[in-house]
Structure formats: C-alpha cells, structure tokens
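Following this message is one structure expressed as structure tokens.
As you look at this complex, bear in mind that one protein chain is not there, while each of the others sits in place.
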Amino acid sequence: MNNNEAIRILVTGGTFDKEYDMIHGKLHFEETHVPEMLQLGRCRLDIEVRTIMMIDSLDMTDADRASILHQCKQSSESKIVITHGTDTMSETGAYLAKENLDKTIILTGAMIPYKFGSSDGFFNLGSALAFVQTLPVGVYVVMNGRYYDWDNVRKNNKTGYFEELRES
Amino acid sequence: MNNNEAIRILVTGGTFDKEYDMIHGKLHFEETHVPEMLQLGRCRLDIEVRTIMMIDSLDMTDADRASILHQCKQSSESKIVITHGTDTMSETGAYLAKENLDKTIILTGAMIPYKFGSSDGFFNLGSALAFVQTLPVGVYVVMNGRYYDWDNVRKNNKTGYFEELRES
Amino acid sequence: MNNNEAIRILVTGGTFDKEYDMIHGKLHFEETHVPEMLQLGRCRLDIEVRTIMMIDSLDMTDADRASILHQCKQSSESKIVITHGTDTMSETGAYLAKENLDKTIILTGAMIPYKFGSSDGFFNLGSALAFVQTLPVGVYVVMNGRYYDWDNVRKNNKTGYFEELRES
Partner (left out) sequence: MNNNEAIRILVTGGTFDKEYDMIHGKLHFEETHVPEMLQLGRCRLDIEVRTIMMIDSLDMTDADRASILHQCKQSSESKIVITHGTDTMSETGAYLAKENLDKTIILTGAMIPYKFGSSDGFFNLGSALAFVQTLPVGVYVVMNGRYYDWDNVRKNNKTGYFEELRES
C-alpha cells in the first residue's frame, strides 16, 4: 500500500463550514475552512480541495447529488472525502453507492461549525483523511471517530450521534 | 472487520499535553487533555485512556520505554494509540517493534500544545484513532495526516514535519 | 474615588450569550457566560451577576424594559452593567434614562457570540467594567472600545459599528 496517494476533497457546505453573519445575526456560508484546517493540522498529504456547493444538506436536491456524483466520477484521484451536512449524509451515500465506482468515497461533516471554537469538525477531518487512505473501495460515512457503511448508518436526531442500523 | 473494536490510549505527555503555568511563566504538565478531546470530537469508540507518565520525550529513558512496552503487552485491547512527544517517537517505535506484538500500535502527538488554540493535536488524534482501526498489526507513527512505518520515519527538526527515510 | 466599589451585572441575553444548538442547527440561549468570562479575565472586582431574561433584543417589550428598570432601581449597587442585544440598546437606554436614577448604568453586548471564538464580547466586558467604575452617574452604551451617552448613539446596521448622532 503506497501511503501517500492523492486525495480529493469535495466541499458541499453543511454545518462544518457555517459561520456567524454578524450583520444579520444568523448563520450563513462564506468560504470553506478546509484549506485552513489542513494547514493547522500540518497535513502533508497530496490533497486537491474543490468546492462544489455551499449548502445546508436539508436543501440538497437530486440535481445537487448528481453534481456530486459527477465530480466523483471525474476525479482523477480514487480517494475522495466529501464534506457534507449531517442530516442527509446517508441519502447522498446511497445515491453515490448505486454507481459502484472503483473509488473509496467518504462523507464527513460536523455537528458544530468549525469556526465556533468547540467543533468536532477538525477531529472528523483527521479521521476521514485517515480512513480514506486505508478503507477498501466503497462509500462510507465517517463521524464520531468511526466509519459506517453507507447502507448501515443513520443520524439519531435526538442525540446527534450516528448509529448502525443493524449489529455489526 | 468489526468496526467498533476496543482501543486503548496510553498517555505519556509530550507537547500534546503541555500547558502554560502562569505562576512561573513556563510550560508544564498537569492532567492529560485526551478525555476532553474525545468528548469534543463526539467520539463513540470504545476507548480506555490510561496515563502512564507525563514527560517531555527528550527526557524519556529506557526504563520509561520498558514501562510503555509493559503496558502495551498487558493491554487486553489489540489496538493501541500512544500519545508521545515528537522528538523521540521513532526511538520508542523501534523499542516497541522489537517485541513483535500481535497488536496495532500507533504513536502520535502534536507540534503545538492542545491548549494553545492553534494545535494540530486534535486533528492528529482523529487520524490516529482511524488508522489504529484499519492498519494491520505493526508499529507506526501518525503525524501530518499520514502514517509511517516505525523504521521509515524521522522528524525533520528544521521544519517540524515528519519524513520517510526512503521512497515508498 | 474608592476603586473597588460593588458592581451589579444584569444579564438580558443578546448575541453576547447566544450558542449553537447542534440538535436543531440554530442559535439559541442556554446559561449566561458572564461568570466564566469574569473568571477567564481573572477579574477581582466585587460583582454580583443576576440573569433577568435571555432574549434577543429585537424581541424585547416594554414589559421587559420595565423589569430591567425595576432591577436597576432595586440594586443596592450604584454601578450597573447590563448585557444586552445590540439592536435595541439605545431604546433600553432611553427607557432607563427617563428615571434619572442616581446610578452609573452601562449597556454593553457583542456583535459575535462569546462562544464563537472570535467574539468582541470579552473585550467589551472588560471596557464596560472599567467605564462603570469611572464614569459619572448616567446611562451609557459601551461598544467598540468607547462609551456613548444614551441619547447620542445608534448602531449602524450596515457596518455593525456604533456611531454618535452628533459631533462630540
């Protein structure tokens, strides 16, 4: 196993990249924080970051998912991390899995925006980048320090933790 | 592969856990921050954290390394992450590797203390915990988003980045 | 001038104390952060903190303002800092000023929530506590490192900065 293969990160928005808009007193999107997080993590992987969209995953349509799938197909890298809102990660996972791409694709995100000081996003990015280097071809969700097969995960909306649908 | 096997974290100190001692104006050790980091990362892995020592890795002796090895042997978990100062990670890696334990052992740390706001430690902990779940039996160093075989890594003291000794 | 007179802080909410509710993905109020800020600031003033309400200042009614006024009157301390949303600070200031209380009353707040890492709130709390010790009896707004007389200030909704209505 070559341990420094190229990785692509596809940014789609989600809580991960939300910021506080002080003029309107609301959460909104500006630029992604992924490059600054890679620098802070002193990351030395060969990574290409591409922002596809900056949206809440509850607003994600099938056209948006088609666009993500297109980017996964087009990517010259066979290892792909997608930053994504937590609410519809498994829908997007199912959408991508139908194509049986010969790539390792990981969906990750955050429960608390990266810019809010106490976010899980930096930890999740670290584990997603490690899992994408080591897991076999397939589509996975990475949250809470774990990886989940795309067809065996749901977000528990009461606790905010991810769970398997069936015993492993 | 069962994706929620028990993991042991052995804490030895290092920059990772250094804090600012405001009375003496120096860096020192108090308690480890690993449990608070796992909580912030919303980590749901089955992890046992054990503090063995709280020292600078430049001060680590062979007696200290014997103690770390003893803990690795004793551990009922076969997946072990050791938080460690960056300066002598590869020495400790070599010491542990001699025993050929049937375990996946990962040494990780930080270039900047976790408590200092701009640390790489949280990212490194995320990737170390992912790698320990997926890499085969062996001893590794995890820094900069990558894993390195224990006998193929050195810290570049000029840049603070880790490097392979030979081409992969 | 005695330089350690008792001070009362009245908490009313505002951006200052907003937090991220990760289950619903929205901003909301929990507890005030004022006591933790005083501790972080290593503050040694004789301060009594009282939470009156935890609301957005755009939702503040005259009944709420009557309650704030009541608390100002009742307070045994003659130096009072009120944490308040920035949108209606001057309305509340005008409401309180009508009573001509023999007290120094300061309204302060933040443009970015304290918990979001890059907040002005901690700086504003430091300056509000200093101004309340040194300004004569009256009602003031403290933002942007400055104090403004209650009848000579407005928030510029385009820039988020406070401005005087007339030349000083």
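By letter and in written order, the chains are A, B and C; residue numbering begins at 1 in each of them.
The rule we apply is simple: a contact is a pair of C-beta atoms (placed from the backbone, for glycine too) under 8 Å apart; a residue touches a chain by one contact, two chains touch by 3 or more.
Please read these numbers as outputs of a predicted model, since none were measured by experiment.
Peer 1: Please provide the labels of all shown chains that the missing chain touches.
Peer 2: Taking every chain of the complex into account, the missing one touches B, C.
Peer 1: With respect to the chain omitted from the figure, which of C:I82, C:L96 or C:L125 is a touching residue?
Peer 2: C:L125
Peer 1: Which one, B:T15, B:S75, B:T108 or B:Q133, makes contact with the chain that was left out?
Peer 2: Residue touching the chain left out of view: B:T15.
Peer 1: Looking at the full complex, which residue from C:L69, C:L96, C:M111 or C:V139 touches the chain that isn't shown here?
Peer 2: C:M111
Peer 1: For chain B, which residues touch the unseen chain?
Peer 2: Residues 15, 20, 22-23, 25-27, 56, 87, 111-113, 115-118, 157-158, 160 of chain B touch the chain that is not shown.
Peer 1: Tell me which stretches of chain C touch the chain missing from the display.
Peer 2: Answer for chain C: residues 2-4, 37-38, 40-45, 111, 118-120, 122-131, 133-135, 142-148, 160-162, 168 touch the chain left out.
Heads up, the rule we're going with is that only the chains that are shown with their structure count from here on.
Peer 1: Comparing centres built from CA atoms, which chain ends up most distant from chain C?
Peer 2: The chain farthest from chain C, judged by C-alpha centres, is B.
Peer 1: Need the CA-centroid distance for the pair chain B / chain C, whole Å please.
Peer 2: 45
Peer 1: Using mean CA coordinates as chain centres, what's the chain A-chain C distance in Å?
Peer 2: Comparing mean C-alpha positions, chain C is 39 Å from chain A.
Peer 1: Per the centroid of Cα atoms for each chain, what is the distance between chain A and chain B, given in Å?
Peer 2: Those two chain centres are 25 Å apart.
Peer 1: For chain B, which residues are shared contacts with two or more other chains?
Peer 2: none
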